[in-house]
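Note that this complex is displayed minus one protein chain, with the remaining chains in position.
Per-chain residue numbering starts at 1, and chain names A, B and C are given in the order in which the chains are listed.
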C-alpha cells in the first residue's frame, strides 16, 4: 500500500505532505503520525495538499485534529495546494477560510 | 475523450505516440490515422509506446496493420518503449521479435 | 437530443471498507457516463479521475454513505452485503444502496455546527458525512429496514454541456 503521507524538514519548518487518497482506509495511519507531530510541538508546520486527490470525512477529521493540536500549543499551521475534490470538500465544510486555502 | 495518439515529425522521421489505452473503444480512431500515415508512404516511422498503458487485441490489430502497411511500401518501422501489460501482450503473441521490442 | 433510455448497473459487494474502492470505481465511471467526462480509458481512472464537479459531488457523497453503512449499519463486522443499483439517465444519476444492517433514525442525528473562522474548537472531527452527502447531491433519502435503503440522486445542471453525442 502506498504511504499516504510524508514528513520532511525544510529550513526548520516541518512539512507534512499528504498524497493520494486520505480516507477511512488511509487516515488511521496518518492519525498516528499526527499524534507524534503534535507531541513534538513544532513552531511551524506546513501541510502540502497539492498531491492529495481524494478526501472523505475521516480524512478531514485527521487534518482538523492536527490543526487543533498545533494551535493549542501556540504553534503555526498552514495548508497549501488543495485542489479538485479535496478543495470542494473543504469549501463545503467552510474550512477553506479556517485553513486559509 | 483523451486522444490516444499523436503524430509528430522529428528530424524528418514520423513519430507516432500512442498513449493510454489502445483498445476496442479507442483503436478505430487510430486506425483512421494509420490509413493516412500509410498513404503518405513515410521512409521511416517510429512508434513510441512508452506511454501506452493498456492494449487489447483490437489495439494490436491496429499496430499490425500499420506495420504491414509500412513494410509493404518498403518503409522502415520501429517500435519503442513498450512496457507492462502491452509488453506482456506483445510477448505472448510473439510480436516482440517482429516489432523488435 | 432525444432522452436516453435509463441504463442500470447492479453491483453487490461485501459491506466491508476494503471493498469501497471497487464501488467507488464503478460509481465514478457511472458519473462520468452521465457528465460526459468518460474517456473510455480503463487505465486512467486516476489522479485526474474526479475533476469534473458532477463526478466530484457524486463520488464524495457516495464515499460517506458507503463508510456509514460499513461502520454504523454493519459495525465493521464485514458479514453483510451492500447492494448498489446505479441508474444513468441522460442528465441524472441515481444510486440506490441496500443493506441488512442495523437501521437508524436520521432525524435523531444532530446537525453539524457551522464552523466560523475564529472558533477553532467548533471545527468538527466527526458527524460530517451526512452533511457532505446532502450538500453534494440533489436528493438523499433513507428508508430504514431491513433492508435499509438509501437513494442518492444528482442531476446535471442545465448549463453543463454534454460532451458525448
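Observations, loosely collected:
Methods note: a residue touches a chain if its C-beta (ideal position, glycine included) is under 8 Å from a C-beta of that chain, and two chains touch if they have at least 3 such contacts.
Source: prediction; values computed, not measured.
The set of chain C residues touching the chain not shown comprises 7-14, 18-22, 24-26, 28-30, 33, 38, 40-47, 49-50, 59, 63.
Those residues of chain B that touch the chain absent from the view are 23-25, 53-54, 56-58, 60-61, 64-65, 67-68, 71, 84-85, 88-89, 92-95, 97-98.
Criterion: only the chains that are shown with their structure count from here on.
In terms of the distance between Cα centroids, chain C is separated most widely from B.
Averaged C-alpha coordinates put the centre of chain A at 44 Å from the centre of chain B.
We define each chain's centre as the mean of its Cα atoms; on that basis chain A and chain C are separated by 24 Å. Note: centroid distance chain B to chain C, computed from Cα atoms, is 39 Å.
Among the residues of chain B, none is found touching two or more other chains. Contacts with at least two other chains are made by no residue of chain C.
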